[in-house]
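Below is one structure. I have some questions about it.
Yeah, one chain of the complex is gone here, protein chain that is, but the others are all in their spots.
The chains carry the letters A, B and C, assigned in the order they are written, with residues numbered from 1 in each.
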Amino acid sequence: MCGIIGVENNENASVLASAGLLTLQHRGEESAGITVSGKEKMKTFKSMGLVSRIFNDEILLNKLPGTAAIGHVRYTTSSKSSLINAQPFQINCIHGNISVAHNGNITNFPQIKEMLLKKGAIFNHTSDTEILLHLIAMSKGSLANIVANSMRKLEGAFSLVILKDRTLIGARDENGFRPLVLGKIANSYIISSESSAVEVIGGKYIRDIKPGEIIMIENGRIKKSFLYKKPKKQNTCIFEQVYFSRSDSIVFGQTVKEARVKMGEYLAQQMKNIKADIVMPVPDTGYFAALGFSRASNILFENGFVRNHYVGRSFIKPSQTLRDLTASLKLRPIKEVVYGKEIVLIDDSIVRGTTSKRLINILKEVGVKKIHFALSCPPIISSCYYGIDTPSKEHLIAANNSIEEMRKYLSVDSLTFLTLDNLVKACSFSSKKDDVFCAACFTGKYPTKISKNTYKEDC
Amino acid sequence: MCGIIGVENNENASVLASAGLLTLQHRGEESAGITVSGKEKMKTFKSMGLVSRIFNDEILLNKLPGTAAIGHVRYTTSSKSSLINAQPFQINCIHGNISVAHNGNITNFPQIKEMLLKKGAIFNHTSDTEILLHLIAMSKGSLANIVANSMRKLEGAFSLVILKDRTLIGARDENGFRPLVLGKIANSYIISSESSAVEVIGGKYIRDIKPGEIIMIENGRIKKSFLYKKPKKQNTCIFEQVYFSRSDSIVFGQTVKEARVKMGEYLAQQMKNIKADIVMPVPDTGYFAALGFSRASNILFENGFVRNHYVGRSFIKPSQTLRDLTASLKLRPIKEVVYGKEIVLIDDSIVRGTTSKRLINILKEVGVKKIHFALSCPPIISSCYYGIDTPSKEHLIAANNSIEEMRKYLSVDSLTFLTLDNLVKACSFSSKKDDVFCAACFTGKYPTKISKNTYKEDC
Amino acid sequence: MCGIIGVENNENASVLASAGLLTLQHRGEESAGITVSGKEKMKTFKSMGLVSRIFNDEILLNKLPGTAAIGHVRYTTSSKSSLINAQPFQINCIHGNISVAHNGNITNFPQIKEMLLKKGAIFNHTSDTEILLHLIAMSKGSLANIVANSMRKLEGAFSLVILKDRTLIGARDENGFRPLVLGKIANSYIISSESSAVEVIGGKYIRDIKPGEIIMIENGRIKKSFLYKKPKKQNTCIFEQVYFSRSDSIVFGQTVKEARVKMGEYLAQQMKNIKADIVMPVPDTGYFAALGFSRASNILFENGFVRNHYVGRSFIKPSQTLRDLTASLKLRPIKEVVYGKEIVLIDDSIVRGTTSKRLINILKEVGVKKIHFALSCPPIISSCYYGIDTPSKEHLIAANNSIEEMRKYLSVDSLTFLTLDNLVKACSFSSKKDDVFCAACFTGKYPTKISKNTYKEDC
Partner (left out) sequence: MCGIIGVENNENASVLASAGLLTLQHRGEESAGITVSGKEKMKTFKSMGLVSRIFNDEILLNKLPGTAAIGHVRYTTSSKSSLINAQPFQINCIHGNISVAHNGNITNFPQIKEMLLKKGAIFNHTSDTEILLHLIAMSKGSLANIVANSMRKLEGAFSLVILKDRTLIGARDENGFRPLVLGKIANSYIISSESSAVEVIGGKYIRDIKPGEIIMIENGRIKKSFLYKKPKKQNTCIFEQVYFSRSDSIVFGQTVKEARVKMGEYLAQQMKNIKADIVMPVPDTGYFAALGFSRASNILFENGFVRNHYVGRSFIKPSQTLRDLTASLKLRPIKEVVYGKEIVLIDDSIVRGTTSKRLINILKEVGVKKIHFALSCPPIISSCYYGIDTPSKEHLIAANNSIEEMRKYLSVDSLTFLTLDNLVKACSFSSKKDDVFCAACFTGKYPTKISKNTYKEDC
């Protein structure tokens, strides 16, 4: 789970890139970085932490001069967090200086790394992204050929932005697992993980980069755009719409917000026999589904939680008693809203089940009468190999328990998951076929071959 | 605009105080501080910045040992920001070590300061709070008498927490302008600006500190509680419910959230002739009023803005063109929601009018058809002398323009302010009389004498 | 032990003050601060740490605009270290804004504080300096009278700089314990703890501020200069020349360096029967005395230690074994220089004796044959009440042991202290009488009345 952005042909390349990263910050809070080129030598600045803490006037204007830029925000589990894997990765090779930022998971990373190690390659990072740089450095021919040849060797999920001199390159794996869009602002093209990042900085969304496509942009013009690999049937990650993408990003002609409202409407259909006083979301991701549920069911929409956005990760936890404070500091039920009520509680999904259980407990403590818990996606029964940091199967509650078992564990009065059919309908604006999505986390049917040796890492 | 908290008879006094301040952070983001006592010598730690950045394990557990604590978060306009006025103020005087944290505005500060200066007092701060410490130091008698005598000399708005050894004191001016509540957690009493801070840390709200009341607590027991001054008719600030308080805080037996929903309902009554496709809030304070409006009007509730909570004050503004980015980085309309629509837009209030104008422009740029702008309070025509940082009269748009002039300036199709009657009804759960509120900002009728020499400072 | 500086009538007042503080940094490393006035409102910036870490372009030029400035560096024992007592102290009182920086120890601080507390004064600091500000605030009359009246009430040791608007005031107690000099650079007067600070910033030393003198300077002219108290016979601290002052500062017409060379020469006379291969200093303060010893004795001067100036206080000490590293990291004997040699080792003084013992052990470990340990002052047998941070009597090794006992404890072959007569001769360039010095630490004869109630604090 990462976010990437590329800007070209713009005097404020680093500023636009940082503004884009700020809009993509929900895709990764661990580290952020920007590479610039086009004026002086290619330069990269990256650090652990939030975009707004890393980039400022001094750094953007003085230390990152350039007319082209790529940027990256990275999500990682804390145990692995380290500056060493912060992106973009900038290198020097036979083709000159090149920098890459990556969102996804290269499933044949260990096999290619093994091959590269045998050839004498050295690795400065532990991330799968580095192999692409090695493949590029070992390829010959035009820049287009070099990138295409290198990417053909990769398997799995990867949306990429690559910077070389004044050329910005965008590319996407042949399944199109992770999103990548093309936009434009004045004479500059933008490539971004989400359309909202294009629009927030004043640009217009043009189209998605296609699965299997490489696009090369220079001086405000698309120099080349081609399929480096025959596209498979599209397998865009459906979970982007359930949870990951920003609500104003556009997917398949509708905003994510609109898809989420429909998820709630379909949930209301599924639960039409349920009577409740109010429907309320788990902030912030359950919000639009709850709104949709209310519209379709005519059950009163309420906001029964107060979320404190000031509470960061740094707050202390000196003892178990006090550690419990942190949860209610972040999210606190409004007793007056929920006391004695029968409620429909809407969240996006259940992974391990522990967070949901804690929230439900908090609600019961303030006197909720009945809880109908509804999720805007099906049970997650399989781990993701395409860039979402889901845990392995043994930690997925739905992979090891029946719905009734989960209901008992969570101590709710009913437990409803949106069906895959309804989820697909909610996401497909224009009656597209269901094969346009990857729903492997719900079905276990992986669009690519997955074996014991398949690599899985976040980002 | 500040927030205060006091904790006593608790081994984790500093931790609970910091958790309380975190919940009161919306009342002031400029500086934060905590004083402890009861174990070692009284100690104070304070700094510029957010609570979560200032306090951590090391500081709370090692540097702030104590069984009693008071804390403060401070709001100031940037031009005056400086560590020198961060609270609490800890001093040594004839009565020993004493620390004070204050929310309000002492209107006769200059007169008392003048008197104190003549007596040879020295001032280490530029804040009005310091005079109370001087008055205390110059008083004689029991602790109760000392505090009472000192407070009798103050005019204006002040809710206070005072710490001396193991004694926690709470006090409120005789009009009760600013809120102050009493709560309890196990064997510890809590005093806080808002009930939510009591409840978030696991305590129970007991009652409001009364106008003109001083309460003295020690070792888990209320030692003394008395009226140091005859209370006036209560003049609790009604703007706390319109904008300032957290939505889950309780005022007059109902949550602020509930009052805001009703404000929306009354607005819907006022605007019953208006037809619109959707009603949407300006995030986050217009939220509940918009919900109430929708319920009462049956106009569809929508969320047409995406707010980015990652965008802080530190982000750069290198040029006018790029400065404009910051606004849409923080708040961006979802085009799909608003395009071609006739909307009711709900915000809490208009002060200068500039922020509203910018938001309305942004909405028009993405194609809104018609905007009916509604505010959940009357026009603000007078500056506040009781602790809210409103600008002086010449900068208040409603003080200098008719509603029609404002409508034209804002370029909206209609402009509606909640009437004072309706606001009062929304805030008074149990049909209380209108004299329980101060509404001077809307009426210009100040409950205390206001002259040219009246002091006005924020906090 | 602190250092103070004042600058007036200079566009670069804050820059000159910070440069002066940098030159006085050896007088205190704990905190540093500067107050400015004369342009905008009086402002103070202070922080814990070294001058070069606290003050930079941004702070000096943008945050400290002014034509007059006073500055302070503070030494404290770590247990008391806290920003609360960092100086200068800036206050507002009936006379306006005033700031003070102080070097010394006010021996009747508790008595005056008691009196002030009874009058209702409040104390924001725990330092003795604050009482002067109270006394000033309570005085009436011209600025000269106010300061003079206030200072007349103080007993003990105090050299002061005071800033009010464009007026810089310097003052010294009637014994003249701590140094204070007047200098000039172009049209600006400078007041400083040491002449070297005047000269380093390009100024010329003019004269010492006299014991009991107040000098008031404004717009480049001495407005007034008078004795506020009848001077006692001068009691300048002789330890300034033994250890505390910078070697290029001028005292009584000679540099401190010159006095130290003479101390060594007299030591050589005292030890003329001793035969040794080399004489070597403990860096850096024994340096000039060792040079003088070598010249007078014709014993070869050697430098047998390497001192590492990079080793700061922050370096870690994870275990006893590794803690021992810190000593040799800071100061390491050169084996080739000392192996098998009979040496004269010169240090300035012995306080507790523990540091000397450790150094002597280190020398023995690398094979020194014999050590004749010589000190350039007499045994310290009494604690200082005039601003030097000597421990109380029970911790002074010479107060509790004979010279022979000390020799045994230190395991040296001989132990010689410079006699007081010789020390006085070394320090008095122009055959002045011995009454110009305070030598209470060597004699126990205090020039002022000292009782159990006498206050003693560092700085």
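As a working rule, contacts are C-beta pairs under 8 Å (C-beta built on N, C-alpha and C of every residue); 3 or more make two chains touch, one makes a residue touch a chain.
Just so it is clear, the structure is predicted and the values come from calculations on it, not from any experiment.
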Which visible chains touch the chain that is not shown? A, C
Which one, A:C93, A:L300 or A:I381, makes contact with the chain that was left out? A:C93
For the chain not shown, which residue from A:T126, A:N145 or A:N361 touches it across the whole complex? A:T126
Across C:V15, C:A68, C:V242 or C:A296, the one contacting the chain not displayed is C:V15
Contacts from chain A to the absent chain lie at residues 89-94, 117-124, 126, 133-134, 137-139
Chain C residues touching the chain left out here are 12, 15, 18-19, 22-23, 25-26, 50-53, 55-57, 60-61, 196, 199-202, 246-248, 250, 254-255, 257-258, 287-288, 291, 295, 300-301, 303, 306, 308-312, 314-316, 318-319, 322, 324-325, 328-329, 332, 334-337
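In the analysis below, only the chains that are shown with their structure count from here on.
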On a CA-centroid basis, which chain has its centre farthest from chain C's? A
On a C-alpha centroid basis, what's the spacing between chain B and chain C, in Å? 50
Among the residues of chain C, which are close enough to touch at least two other chains? none
